[in-house]
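Only one protein chain is missing; all other protein chains are in place.
By letter and in written order, the chains are A, B and C; residue numbering begins at 1 in each of them.
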Amino acid sequence: MKQSNIVRITADIMFPFIMIFGAYVVLHGHLTPGGGFQGGAVMASGVVLLLIAHCDKDIKTLIPTQILKNVETFGLLLFGLSALAAVILGSGFFTNWLVNTGLLFGTPVEYGPNPGYLNTGGVIPVMNIAVGLEVLAALSVIAVIMFRSTEPDCGGEEQ
Amino acid sequence: MNRKNGITVCIIAIIAVVLIYAQSGISFGDPVYQDMDQYFLLNGQVQTGGNNICTDVVFDFRAFDTLGEATVLFTAVMGVIVIFRRLMKGEEYEAE
Amino acid sequence: MIEVLQIIILIGLLLTAILAVLQTDLLHAAVTLGAFSFLLALEFYILQAPDVAIAEAGIGAALTTAIFIFAIRAVGRKEVTS
Partner (left out) sequence: MTGMDLFANLPGLLLAVPLIFAFATPLIGRYLPRARDGWVLLGMVLTTVIGLLIASAVFTGGTVAYTFGVPDPSVTVPPDSGGIPVRIIFNIDAMSAFMVVIAVVTGLCVMLYSLSAASRSSGKDGYYTLFLLLVAGVLGMVCTGDLFNFFVFLEIASLAGAALVAFRVDKGIAIEAGLKYAMLSTIGGLFFLLGVALLFGQYNTLNIAFLAERMGTTGLTTPDAVALVLFVTALAMKCGAVPMHFWAPDAYAMAPAAVTAFLVVSSQASLYALFRICFSLYGQTLNTVLLGWFIIILGLLSMFIGVTMAILQKDVKRLMAYHAVSQTGYMLLGVGVGLAVLSSPLLLSNFGMMAMEGGIFHIMNHAFYKGLLFLTAGVIFYRCGTRNLNDLGGLGHSMKWTMLFFIIGALAIAGIPPFNGFASKLMIYESVFSFNPLLSIIAMVVSILTLASFVKVFHSIFMGPKRPEFADVTEAPLPMLFGMGVLSILVILFGIFPEQVVEVMVAPAASALADQAGYIGSVMGGA
């Protein structure tokens, strides 16, 4: 099932834009609509677009499953440990320990409309990035595994 | 086959009617109680520092649920890896 | 104006949902389901839930359709009724 050149080139051109839009949604999760889940899903749809456009064996070197799995684990551990860090710092599990400290993401915010400052939100942006990585990798892994194991001619090959 | 389909349609119709009847008891867009929503709207921005109240709720007030949802996704991935492991690797596999 | 748009979208939702069930070609059914998700994302956007709309567009319209298509590639396009 090989796609035509038009599909392949369009997918190649679209891919960076999709990834950048997804990264934007993740990074601005605490300011604009969206967040880790949504941005991660958008980025994963970019990966799936590549997968569909390049229905051949090259894709194996392009999207290595093991790296995606490691990214997924890293995202989840970042999420869990940033929540656990609050316990180590002497407060409750999942406390927002970075907010209003003046450190990274720690600028205090006034109530009411404001232009939106990136350096706010405490652990919310950290968790957004963690979930973004996790969702990107998890949905891509599911798609890649299903893609490879349903491929009529190359099912059952080395991973 | 046709009779089975008929029964299925009847059951779905009954469930649908019951659910529509149930939710007609709740007024849309005008809830009786809205104190928790008001709390989020008034305090969310200052307490968590995020302008997007939805994200404040999802990643601060109910962050534990979000960890749970991320875990659901992780579970799905592990399930897919486990179930497709034979198709992926073709390795010999012994039971239990 | 927004009501008219909403009515059109809701009718479209109903139509795509019924079509997705009635199709015997599984590929057509999967694509119809993708269209359903896209309309649902629009509806969420009109109801002022952009967060949900982005998630629905990403997961429902793109990823689920892709995974359905992978599965259909393995099992064949035609629904088998016994």
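Quick note on the criterion: a residue touches a chain if its C-beta (ideal position, glycine included) is under 8 Å from a C-beta of that chain, and two chains touch if they have at least 3 such contacts.
Keep in mind that what you see is a predicted model, and the values were worked out from it rather than measured.
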item: Among the chains presented, those that the missing one touches; value: A, B
item: Chain A residues that touch the omitted chain in the full complex; value: 66, 69-70, 73, 76-77, 80-81, 83-84, 87-96
item: Touch list for chain B against the chain that is not drawn; value: 18-19, 21-23, 25-26, 31-37, 39-40, 43, 60-65, 67-69, 71-72, 74-76, 78-79, 81-83, 85-86, 89, 91-96
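Quick note on the criterion: only the chains that are shown with their structure count from here on.
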item: Higher-contact pair (C-beta pairs counted), A-B versus A-C; value: A-B
item: Chain A-chain C separation of Cα centroids, rounded to whole Å; value: 23
item: Multi-chain contact residues (two or more partners), chain A; value: 33, 35, 37, 139, 142, 146, 149-150
item: Junction residues of chain C, two or more chains touched; value: 51
item: Residues on chain B engaged by chain A in the complex (per definition of touch); value: 42, 45-52, 54-56, 58-60, 63-64, 66-67, 69-71, 73-74, 76-77, 80-81, 84, 87-90
item: Parts of chain C lying in touch with chain A, wherever the complex brings them together; value: 50-51, 53-55, 57-59, 62-63, 66-67, 69-71, 73-74
item: Residue numbers on chain A that touch chain B, as the complex places them; value: 29-33, 35-37, 69, 72, 75-76, 79-80, 83, 93-94, 96, 99-100, 105-112, 114, 116, 120-124, 127-128, 131, 134-135, 138-139, 141-142, 145-146, 148-150, 155-159
